[in-house]
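Heads up, one of the protein chains got dropped from this complex, but the rest are sitting where they should.
Right, subunit A next:
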Amino acid sequence: MDWQGQKLVEQLMQILLVISGVVALVVGYTTESFRTMMLIYAGGVVLTTLVTVPNWPFYNHHPLKWLDPSEAEKHPKPEVVSVASKKKFSKK
């Protein structure tokens, strides 16, 4: 998930949960049923989970821009030089 997606996820999660809570309270109070309130809220939590937790594609519309390879070539990684081979001095 990219940065914009993460921000969207956080906002969506909070808004959806708060709305679930408010709707649950109002419906439960007017129908005088505690059970209804709990069921609506549980349904809201499940819905929010399905919308925000999996990594849906629409959270990836602003992918990160990595550096171009040409830019990276200008600054090559230093090569690791192997340990110098021993030169044998032949004795004559």
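The rule is simple: a residue touches a chain if its C-beta (ideal position, glycine included) is under 8 Å from a C-beta of that chain, and two chains touch if they have at least 3 such contacts; residues count from 1.
The criterion applied here is as follows: contacts and distances are computed from a predicted model.
Asks: So which of "Signal peptidase complex subunit 3", "glutathione transferase", "Protein YIPF" or "Sodium/hydrogen exchanger" is the UniProt name of the chain that got left out?
Replies: Result for the unshown chain: "Signal peptidase complex subunit 3".
Asks: Tell me, which residues in subunit A touch the chain that this view leaves out?
Replies: 1, 6, 9-10, 13-14, 17-18, 20-21, 24-25, 28-29, 32-34, 37, 41, 45, 48-49, 52-55
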